[in-house]
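Right after this comes chain A.
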Amino acid sequence: MELWIGSINLGFLFAFMAIGTFITYKLYSFPDITIDGTFTTGAAVASILIVDGWNPFLVLPVAFLVGSLAGFITGFIHTRFKIEGLLAGILVMTGLYSVNLHIMGKSNIPLISNRTVFSILSNLNPGLNAELWTAMALALVMIIVWVLISLFLKTDFGLTMRTTGNNPVMIAAHGVSVDRYKIFGISLANGLVGVSGALVAQYQGFADIGMGIGSIIFSLASVIIGEAVFRSRSMFVMVLGVVAGSVIFRIAVALALHIGMNPNDLKILTALFVLLTIIASHAYGKGREGPIFNLIQSNKKLSRWLLFIGLLSGALYILFLSVAPAKTEDEKPRIGLLLANQSSLMTNTRNGFYDEMKKLGYRNGDNCRIIELNAEGDIPTNRTMVDKLMTEKVDILVSVSTASTQAAIAKVRDIPVVFATVANPFTIQAGVSDSNHLPNVTGVYGMSPIRELLKIYTRMFPGKHTIGTIYDPAYLNTKVNMTEFVTALSFFPQLTMKEVAVAGTSEVQQAAQSLAAKKIDAFILINDLTILNSLESVVKISRQAKIPIFSNDAERLQDGVLLVYGYEYYVSGMQAAHLVDRILKGENPADIPFEKFKLITFGVNYDVADQLGIRFPDTIRHVASATFIHGKLIKRPLVLPPENHGNGDREMVLSDSASSFSKGKK
Partner candidate 1 sequence: MIRIVGVNKKFNSGSLDEVYALREINLEIREHEFVTVIGTNGSGKSTLLNVIAGAIFPDSGSIEIGGKTMTRKRDYQRARYVSRVFQNPFMGTAPDMTIAENLLMAWFRGKKRYPVISLNGKQKSFFRDQLSQLDMQLENRLDTVMKTLSGGQRQAVTLLMAVLKTPDVLLLDEHTAALDPKTAAQVIRLTQKFVTGHKLTALMVTHSMKQAIELGTRTLMMHHGRIIDDICEEERQKLTTDDFLNKFEDIRKQEKLTPSLIETLKNQYV
Partner candidate 2 sequence: MNILSKRWNNCIVLEIQGRIDGISAPELKGLFDQHAASGDRIIILDFSDVSYMSSAGLRVLVQGRKSLKPIGGELILVAIPELVREVFRVSGMDHFLTILPDYQAVQRSIQTDAMDQAGVITEHDGSQYEWKKLSDSHGHYFIIGSTENLSRAAYQQCDNRVVKPSQIHFGFGLAALGDAYNDFKSLYGETVIIGHHFFSYPAVERSRVDFSFFQPGADHSFNFLYGLGIQGSFSGVLRFDSSQEPVDLGKLAEVAGMMTEAPLFAVVILAKSGGVQWMHLKKAPISENNPEKESIFDAGHFHRWMNFTPETDDFNKTMIACGVVVKNIRNVPSDMKHLFPGDGNMHLHAAICENGLWSNDIRNFEVELMRIVTDFNIQKVVHLLPASRLVNGYIGIIDLEKN
């Protein structure tokens, strides 16, 4: 039930965006991509103001204004410089990305412990189911918005706006500045999208730099569904259709997830759906020729019926699912596992978790059931995934990654949540210290040990050095990692740092080249997914310029890095398994302190050392827990130390003193 009502709520919140798209797409006949950026801008502005202590209702008009401003810019460059609407949208959207980052200051702002529209709303709850209560309140809001927007579009001003889109030449001949009305329309649309972003951020409990990506397609899908279901000329019905379309779309997403569809496939399905519907609606218009158009035209009635039957059966299925009693699987504990994406961080954590669970005697499907979901990189999907796991009646929820954990702790209060592979649980307000945290939440965390990595470097290469690093400010945790990096540097006055920020993997090679040109002595790489995903680019420059790479990512040793020092996320999964075991055995998560990663991997790559003409000192060779030599990786088995042992390996290296480290070319 939660899943479905949650989807309706999301549908309502996204309906603001869909109405915006309705204005640009149906009235002005171009899909305004600006909204991909504006959605995030609305969320960003709202979050930053809420954190600053603003009234969460008051931030909505601000989000509207800021969104409108973005729309104004798109409209302005579209009309003034005669740049095509689509291109103008792309330009502004791209620009907004930087703006959004600046507004937020980091890539993610949690609102979990802040007063939001929804927390205020739930305080007024007379005792209904929380989601149902929200749904009722939102429904009321939607009715008001629906009536207002529909009426507005029927006024003289609204009619003129519609005519401007429908026939600009004619309306100009009747004394209307098409440009002004167009700018106004696009501004209004983006204002609504800004509100949508502000509401969604408050609903899911955080704003994220990537939350707007793909909005335009989802929004288009909503508009198109609405149009297909409510075929009418009446403005009221059309706007109602858009709201309904948004809700139907979200329910369809939930349904797809429910029946076990890969969220990755969901995107291509959405894209295909939008494409097909646009082709179909073109075919409805007269004068189009071709086999597909003919087919659709000759089967107009049939296709309407098929759509209707499809929607009906979907609705019935949902009804059945929500009414049918959930299968209570007696004693077997049900464990929900939520992953944010398909990166190696996630899969290694997952594998660690599964393997260790097995060692602890839990056999999936036998004496426990692990229900695994992956949000496939789409941040809002995490929220739906949590809802979905709740409907599965899991006894414990394991959230891997910061984004998933954020979604989980924002939503789940009554069952234990164990997080893993989270850099800093305090920034997302899971707690204030290791032992003082949300009562149902515990987990494994750890910042990349950058200070230790620098220490190893200075031991290997004493004296003054210039080091370089590359980072993508948009990537989750990078801001935190970089702050840590800069702090760590203050301990090593002999090091000078050159840093280059990139936006996306495609810029990494250039960044590396520019650093090499600045004659740096080494690349020190923090755990930034953008950089790690394009490590090959850095390695290439490293080989050309004979500059060694030092990395915090323990899993990339074999890929051309000289030395790694960092956590293996496999271990994070193992630790999470132990925490799950403790909770299942009756411990209260409130009493379990957050744990740091217990194993550190210290790896050296002899092949790279050979290429660069570097010889590892003996101390390092002896301490290394992993070596890569002659194309082979040799690792110590990963075994967790006994409880409360602390970070043994790290201490060992730190206490090691520099002796005869040398660097020289062969």
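Candidate selection criterion: all candidates are chains of the complex that A comes from, given by their letters.
What we mean here is this: a contact is a pair of C-beta atoms (placed from the backbone, for glycine too) under 8 Å apart; a residue touches a chain by one contact, two chains touch by 3 or more; residues count from 1.
Computed from a prediction, not measured in an experiment: that's the story for all the values here.
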In the complex, chain A is touched by which of the candidates 1 or 2?
1
Interface with candidate 1, chain A side, in the complex: residues 151-152, 154-160, 162-163, 166-167, 169-178, 233
